[in-house]
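Note that this complex is displayed minus one protein chain, with the remaining chains in position.
Let's turn to chain A:
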């Protein structure tokens, strides 16, 4: 453990020695390439460009013109937001902070040469690389399902057309039909996300199709905010939701998309909509860069978010394996600011400060019934460790729940401005 701390400090000192070089010798400005324009990548790009005031070149590699946030996409499913309200453009990152937008996929990383190759063939040199690709799905996680079946059984776990497809399917369900969700095993993006989604689908069905049923097939014994969700489901959607945990075969499930069948521990259920949220791993470019371990995630230095395999490569958000923080947009945004601070210190000699991280996840259970869970974290040599936490309580009064929901709306406005400018 002491070794790692020394390595980290050593990196900082070494970087300090190199810092003066560009100015002294009149070389090109140092360059940071950021792969992925979500909560981690876009925040990191924005903070480096904004705070270095032009001293560092920042290139953001992101194929889409409009980014749809996965956080709050459940509220669209429940009818609380329109789809457009989830979309954010990158224009301000370019116009306000001088970030170069490369509208392309990253296809490969050569860490020895310090280059990123784009799908279109262009090659970008970097002094520091930030990889923030979010998640991809683990092969074979749910037998019978792969990405080619996502048009029949959507995952809707990367916001966009998949989210719209799932909503259309729920709206088209026959009267008294069955909505099924296959929940993912740990670790996965947004721990309360599947359960907030169940709540939102129940809200929609209660209005449009009140005799419909919801079947939640879950490989996990416990899940995030469980007591709060169960209390809310009982109160708002009594009798609609059945959860099948591992004690009843929730961990032994396969799907037959063409027949719209779900097989739970040998028993065949016919369903009308099936939302398969498979097991997950770091976005594919992380593996292509050779920084993942055999769990499929990227171990990082808790003090800096630099990859354990390469101190010049920083990995943010869902893709990283950092310790106690959940995989959330809030966490990615928080990690991005630490990485931006460290990268600026290494490349332009600005002051370095101790890493601080925090997270809060709000979930909506029904109209004006919001709950939250959160924690603050510090870096130890071993991991990002939780130091304090809080969670909404069962039995809270309606005014507090409404205030919590309104707070979440304020947070969405705040974090999206913090990410996209």
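The criterion applied here is as follows: a contact is a pair of C-beta atoms (placed from the backbone, for glycine too) under 8 Å apart; a residue touches a chain by one contact, two chains touch by 3 or more; residues count from 1.
Here is the rule we go by: contacts and distances are computed from a predicted model.
Engineer: Given the choices "Sarcosine oxidase subunit beta", "C-type cytochrome", "ABC transporter" or "Anti-sigma regulatory factor", state the protein name listed in UniProt for the chain not shown.
Structural biologist: UniProt lists the chain left out of the view as "C-type cytochrome".
Engineer: For the chain left off this view, which of A:130, A:180, A:341 or A:379 is in contact with it?
Structural biologist: Residue touching the absent chain, from the options given: A:341.
Engineer: With respect to the chain omitted from the figure, which of A:147, A:259 or A:413 is a touching residue?
Structural biologist: Here the residue in touch with the unshown chain is A:413.
Engineer: State which residues belonging to chain A touch the missing partner chain.
Structural biologist: 47, 51, 330, 333-334, 337, 340-341, 350-351, 353, 356, 358, 360, 372, 374-376, 378, 387-390, 399-400, 403, 406-411, 413-415, 417-418
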